[in-house]
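Other chains of the complex are left out, but the ones given are in their true place.
Letters A and B name the chains as they come in the text, with residue numbers starting at 1 for each one.
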Amino acid sequence: MIRLRVNGKERTMDGPATVQELLHDLKLHPATVVVELNEEILDRERLSEVRVKDGDQLELVHFVGGG
Amino acid sequence: MSEASQGAEAPTDPGLTVAGRTFRSRLMVGTGKYADNATMIRAIEASGAEVVTVAVRRVDLDRTKEEGVLYHLDPERFFLLPNTAGCYTAKEAIRYARLGRAAGMTDFVKLEVIGDENTLLPDLHATLEAARILVDEGFKVMAYTTDDLVTALRLEDAGCVAVMPLASPIGSGLGLVNPFYIREIKRRLQVPVIVDAGVGTASDACVTMEQGVDGLLMNTAIAAARDPISMGRAMRLATEAGRLAFLAGRMPSREMAVPSSPTTGMLD
């Protein structure tokens, strides 16, 4: 089982998975978020290749209203 | 743009060009603090702004909050300018700038490094440090700063594409407290000077543009007005009026009065 930290919250996944699959689980469309994996930004193209490992830190961000 | 202002601007105002990109309107607006997205959209449309600023934040995985602002703003009509609001160090601001670039597919960033929580005044030292690094990384940095001339000059030297001094603290609505410094900054810089933050009502926008600056950025003054849509329109007109008045060249003011009707031709 894999332990991740996603947007500051602990999250477990049973078995390995790509970031794309994680987003899918979270019902997030890849086009609408930016993924930072362990403080490195992931290109959208690579979301389906890169696999999350135990202990990974992910930040899933997007634009919100701001001044 | 209104017929009135078209008529007026057409001959006189080529619009605002930042790093080779030209915007018809000199007014830029933020997207924060609106009661709802419908009001936000209508107020922004009323303001005539093309450039709208957005912040980078975590997706709310619990879906309690509404989705991102992107769903509501047509990228064909509006240029989304990512900011680094909420960052307190150069390192943090750089991280948010990179995320904004990835999210917005633009090199433009409104750099903000706050130095004090109560006043939200920028940290000029960290801002300059971050600006240098971001420029090296190919960002087109529009730097939020105070009305300090020397820092403004340094930010220009660092390669910022625009310098954005504040009129007064963010959300204060105190208006243009120090016109001298803003005027001097405009006099001395080559890059566009866009006054950011502090405007509270239309006359603040008008008097700020009359100093000759290239543009204005505001958020709270519109979003927190009782009627944001009317205020959005008021800000659009006030920004145009201030620009036009600056170009028109105001009359000299004097303590002595001067009659506006002829003093000759009076009856016996």
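Here is the rule we go by: a residue touches a chain if its C-beta (ideal position, glycine included) is under 8 Å from a C-beta of that chain, and two chains touch if they have at least 3 such contacts.
It should be emphasised that the depicted structure is a prediction, and the values quoted were computed from it without experimental measurement.
A.B. asks: Full complex composition, in terms of the labels displayed?
C.D. replies: A x4, B x4
Convention: only the chains that are shown with their structure count from here on.
A.B. asks: Can you work out the whole-Å distance between the CA centroids of subunit A and subunit B?
C.D. replies: Between these chains, centre-to-centre, one finds 34 Å.
A.B. asks: If you look only at subunit A, which of its residues touch subunit B in the complex?
C.D. replies: 6-9, 26, 28, 32-34, 36, 39, 41, 59-67
A.B. asks: For the complex, give me every residue of subunit B touching subunit A.
C.D. replies: The touching residues are 30-34, 40, 53-59, 61, 67-70, 80, 82-83, 85, 95, 98-100, 102-104, 170, 197, 217-220.
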